[in-house]
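Only a single protein chain was left out; the remaining protein chains are all shown in position.
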Amino acid sequence: MSVDDQPIKKPFRWHILVFLAPAFLVYTAFMIVPLAGTLQLSLFRRIDQQLVYVGLDNFRMLFGDPRWSVNFWNALWNNVWFFIIHMLVQNPIGVLLAALLSSPTLRFRAFYRTAIFVPTVLSFVIVGFVWKLILSPLWGVAPSLLNSVGLRSLFAPWLGKEEYALTALSLISVWQFVGIPMMLIYAALLSIPDEVIEAAEMDGITGISQFWKIKLPLILPSIGIISILTFVGNFNAFDLIYTAQGALAGPNFSTDILGTFLYRAFFGFQLQLGDPNMGAAIATMMFLIILAGVAVYLFAIQTRLRRYQF
Amino acid sequence: MSRAAHSPARSAAAHAVLIAYTAIALFPVLLIVINSLKSRNAIFRSPLALPTPETFDPVGYTTVMAQGDFLLYFQNSLIVTVGSLFFVILFGAMAAFALSEYRFRGNTLTGLYLALGIMIPIRLGTVAILQMMVASGLVNTLTALILVYTAQGLPLCIFILSEFMKTVSDDLKNAGRIDGLSEYRIFFRLVLPLVRPAMATVAVFTMIPIWNDLWFPLILAPSEGTKTVTLGAQIFIGQFVTNWNAVLAALSLAILPVLVLYLIFSRQLIRGITSGAVK
Amino acid sequence: MGSLKIENVKKSFGKVDVLKGIDLEVQDGEFVVFVGPSGCGKSTLLRVIAGLEDATSGKVLIDGVNVVNTPPAKRGIAMVFQTYALYPHLTVRDNMGLGLKQAGTPTAEIDKRIGIASAMLSLEPYLQRRPAELSGGQRQRVAIGRAVVREPKLFLFDEPLSNLDAALRVNTRLEIAQLHRRLKATMIYVTHDQVEAMTLADKIVVLNAGRIEQVGAPMELYNSPANEFVAGFIGSPKMNFVDGARLGDGGAKTVGVRPEHLSVSASSGEWRGTVVHAEHLGADTNLYLDCEKAGLITVRIFGVYNAEPGATIYATPQPGKIFRFDAEGRAIR
Amino acid sequence: MGSLKIENVKKSFGKVDVLKGIDLEVQDGEFVVFVGPSGCGKSTLLRVIAGLEDATSGKVLIDGVNVVNTPPAKRGIAMVFQTYALYPHLTVRDNMGLGLKQAGTPTAEIDKRIGIASAMLSLEPYLQRRPAELSGGQRQRVAIGRAVVREPKLFLFDEPLSNLDAALRVNTRLEIAQLHRRLKATMIYVTHDQVEAMTLADKIVVLNAGRIEQVGAPMELYNSPANEFVAGFIGSPKMNFVDGARLGDGGAKTVGVRPEHLSVSASSGEWRGTVVHAEHLGADTNLYLDCEKAGLITVRIFGVYNAEPGATIYATPQPGKIFRFDAEGRAIR
Partner (left out) sequence: QDKTLTIESWRNDDLAIWQEKLIPAFEKANPGIKVVFSPSAPTEYNAALNAKLDAGSAGDLITCRPFDASLDLYTKGHLADLSSLPGMENFSDVAKSAWQTDDGKATFCVPMASVIHGFIYNADAFQQLGITPPATEAEFFAALDKIKADGNYIPMAMGTKDLWEAATMGYQNIGPNYWKGEEGRLALIKGEQKLTDPQWVEPYATLAKWKDYLGDGFEAQTYPDSQNLFTLGRAAIYPAGSWEISGFNTQAQFKMGAFPPPVKTAGDTCYISDHTDIAVGLNAKSPNADAAKTFLSWVASPEFATIYANALPGFFSLNNAAVKMEDPLAQEFVSWREKCKPTIRSTYQILSRGTPNLENETWVESANVINGTDTPQVAGEKLQKGLDAWYKPAK
């Protein structure tokens, strides 16, 4: 065997390490380490000021004890509904707006793009305040608007009704965050080469069918991203419900989602003391739910999505 | 593309939809701005009315200006936001490039690891983070915030950018390799400029939660010298009585810098950035 | 159906004037070839006709109707893009079939047409592949196929055969000619290939720097070019241009002789020259001679001709095959 | 510096075998042209040499060193991509200068080289433009320029002139030849243009379906093709193939005659045929004859030859210019 025939070891690709290292280090130090430290609390319980290892007891309690499990399932189901509304309303609207905005001949594009994005920039405090103001039966914004179109009878104190509150809040959240899918899809649409679009125009594929047949397949990975980001964002959501409905997510827990449930358990609320161990157990469950979703996406969907290079 | 490519009817419909949605998007915002200029009574008597000479009352703004050092707060917010953004985009793009460009063992797992952070509210790690900052003497410094926000922003940035980097033509990168460019140069000179729209998007997504965050400034840097705008505005939210004039004024003012940043970034949303590259 | 009239079309990109006033009439069913140096505006003109680019001024009439405000989709045109512009997410089959599907053509008919086109372009084995899995020439053929299946009344081809090998190029060229006859469609075809231009065209349009230099039948351009530019552009190798004064031809600023119209002899002839370089192409040979009287000239000889660089050779222009141009480059007849 | 050796290189994309075992040796400073039908694997082979594609098996040695693990950037290669692959965000100047800058070349030197290259490619007016603002041919020239300025020891050109007009093509071809002499660099060049292949190559490599059919000097391939495929591929129009049995040549399965090796006469000759179609190219004429004895054949005649379709014409193969092939297609010598 000649020297040449020795299997040559691939040189180590240092640049991969260099590219990954800064992000990896900062992220590990300030995110993973603290969070892992917190999540492992779920295996302990504080008994007489001592942290005692209790295995999966906290989880057993979370699922076995109706004092916890009822709230957990309620929050989970509410969260699912919250997510469904975002998927059905926010993302289609976002995609539609992006598609309209990406038309090369559209005028005032920058204005529309900015205007539609403004709500996303607002802090939750403002969003909570203004929507409570608008939807409040007392000050009459929504009632008089509805009145002006003759629909006054449709008005109800939505945020205070168990059956509407969650949907109303989901829609407020949609209002606030439509800018996110819009901008992402817009960026994706911009990267489609003009020539492909021109070819479609020549082929007689215009307007809506152009969107379905040409653009959508080309931005499918971005649609995947907004779906998974919506999923992750929704199952982590907290602030809007918290500012609009308070930590008890009223009325009667009808707007309680995992984030608010976790907050009460972990940090406590009013007279309820924070219980980091149970809180960590809930957080672990949330983490597992989200992880499952993301893993499905990464391994089952993302690997199957075709990407096209331009 | 030519004008003729779009019929007037189609563009009229597009404008109709966009105008309708713009109205929905802006109406509540206008309500805030209008009301931030009115007296408290006027806000709740007739929230829809424009400020009239009788109801016009800049008390919110004067309160904000009188209370604390809001210019300093703005400056702090800007430093923290821009600083974190810089590192998030730089480190995130680098990691995204590594993940999207190279096949190596554990690629997807690394990607998953780097995405874990968005699956747990980082608030939960507060105590550990604060302990670290106490130990390193970074409490009440903007550096502490920048570090945490950088870590916090990375997962999303990597997630989005790696997807967009996959759409950069391999031939283009290969042309760079043939040209003798190092991997670093390929990243900085070829890939980064070509994913500008995506970077702008990520920058905007990253910037907003940082700018609006209340929690970490409260925990890590609550001192007068390091307060951010959002934290500063909290001073008007009392236990029982909230000074809505001041809150609205402070937060309305606080929108402006982010909007300016947004406008700066959205200039990077350019069409046809890769056209003419390959046949 | 399919006549085209272009009236004083101008096009600028910012400060760059690309088309400087194009007037052209194309009869229904005609096969028109655009030739011209790289960057002279051929593709731009096609894009203006297609409606992908707005002319800065001027009119485009299809069948007598001004189409300035007609969107490309409504102009009834098929186009082969110079850059192919294939749909990256569709298979070869779907790339070809999409336009037909959109037009509501029955599936059987679509399949038939794709079958014919892919046979004609030797694309059958690749019908299920996506563009990224094809070679350059295969992609170009898909681009042709996509235009061809639609069978419109007006075709625009932008250098459609540039990446094909000789055999395939001949075949495809013949198929396009056949298609032209079968559909009686109007075809506008951009090419840099002399053979294609000469064999396909009813009419060749010579463009130069955004202007039309001459329009005419192929042999007309070859035999009586309107000016020095056309004379030099049509025919390969290029016509030899010699200073008229140097040859003692007082009436002409420049005298042109095509390489194939020079006879060579080792012993005697009009222009004595030294062989600088010989190119052996198999079927013919190009000799580059440095002549005392005529300067550096090219001679094309049929078949194999052995001449060592440095050898002395005499070249004689064939009588009646000499072109004369005035100071402005216009042909003197 | 610049020799290349390829040993049994195979390449598959999934189930598609594209290169089926390529062995090739290229001497330092040689000019090698790859020709072959569209899709035969030329670009793939270039990409394997450049290191852009990993061979499924086999070795690539540059200057005797196995470069399998050498990244493209370290192989000292310049390449013109078939798809150009220009940097869309950089101006023409920066497209050309980027590699030099990376190598730390002094600015003055970079400017000089860009100046030379852009003059050679007539790109000076476009130096400040971005690729999107260029015509197809201009883009292709930028791609050439980007490779050329780097002056490496090994060049890979993938159909670099396919979108240029005839005059520019001749010029650029000559410039490349000159560059080759000046730099003494090894060049590997893919083309579909017979003239380019014949004039540039020290050695032509004929590829077919992932295999090398023949390697040899241009005239060697023209004069003594190893098999039917090479005979048919080299030379345009294509060689006429006639069934040996039909001609009464018992020893050969197939007999081949090049179109330029057939003499025609209106009155007498070996094969009597009817004119099917005549192509007038100016400098020469292609006649398509339907012969009783030989079937459909092509005849190439120098100059203008007038023959109406339907006329009767006799074609006679020139003595000694007949090629004979056995049942496997191999040439019988």
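Going in written order, the chains are labelled A, B, C and D, and every chain counts its residues from 1.
Definition applied: a contact is a pair of C-beta atoms (placed from the backbone, for glycine too) under 8 Å apart; a residue touches a chain by one contact, two chains touch by 3 or more.
Since the structure is predicted, the reported quantities are computational estimates derived from the model, not experimental observations.
Engineer: Check each of A:Ile84, A:Ala110 or A:Leu138 against the chain that is not shown and name the one that touches it.
Structural biologist: Counting the whole complex, the residue in contact with the absent chain is A:Leu138.
Engineer: Which parts of chain A are in contact with the chain that was left out?
Structural biologist: Considering the whole complex, chain A reaches the absent chain at 49, 67-68, 132, 135-139, 156-162, 242, 245-248, 250-253, 264, 267-275, 278.
Engineer: Counting contacts across the full complex, list the positions on chain B that touch the omitted chain.
Structural biologist: On the side of chain B, residues 40-41, 44-45, 126-127, 130-131, 133-134, 139, 214-215, 218-219, 222, 234-242, 244 touch the unshown chain.
Here, only the chains that are shown with their structure count from here on.
Engineer: Going by the touch criterion at the top, tell me which pair is linked by more C-beta contacts: A-C or A-B.
Structural biologist: Between the two chain pairs, A-B has more contacting C-beta pairs.
Engineer: Counting in whole Å, what is the centre-to-centre distance of chain A and chain C, each centre being its mean C-alpha position?
Structural biologist: Computed value for the inter-centroid distance: 56 Å.
Engineer: How far is the middle of chain C from the middle of chain D, if each middle is the mean of its Cα atoms, in Å?
Structural biologist: Distance between chain centres: 20 Å.
Engineer: Report, in whole Å, the distance between the mean C-alpha point of chain A and the mean C-alpha point of chain B.
Structural biologist: 15
Engineer: Would you mind listing the residues of chain D that make contact with two or more other chains?
Structural biologist: In chain D, the residues touching two or more other chains are 82-83, 133-134, 136.
Engineer: If I count partner chains per residue in chain A, which residues reach a count of at least 2?
Structural biologist: Only 193, 195, 198, 201, 206, 308-310 qualify.
Engineer: For a test of understanding, state which residues of chain A touch chain B in their complex under the given definition.
Structural biologist: 13, 15-16, 18-20, 22-24, 26-27, 29-35, 37-39, 93, 96-97, 100-106, 108, 110-127, 129-131, 133-134, 138-141, 144, 175, 178, 180, 183-184, 186-188, 190-191, 193-195, 197-198, 201, 206-207, 221-222, 224-225, 229, 232, 236, 238, 259, 262, 266, 279-280, 283, 286-287, 290-291, 294-295, 298-299, 303, 307-310
Engineer: Which residues of chain D touch chain B once you look at their complex with the stated criterion?
Structural biologist: Result: residues 50-52, 71-73, 77-79, 81-89, 98-99, 102-103, 130-134, 136, 139, 146, 150 of chain D touch chain B.
Engineer: Enumerate the contact residues on chain D facing chain C in the complex.
Structural biologist: Interface residues on chain D, with respect to chain C: 13, 16, 35-39, 42-44, 82-83, 133-138, 141, 158-159, 162-170, 192-195, 198-199, 218-219, 222-223, 232-238, 258-260, 279-284, 300, 302-304.
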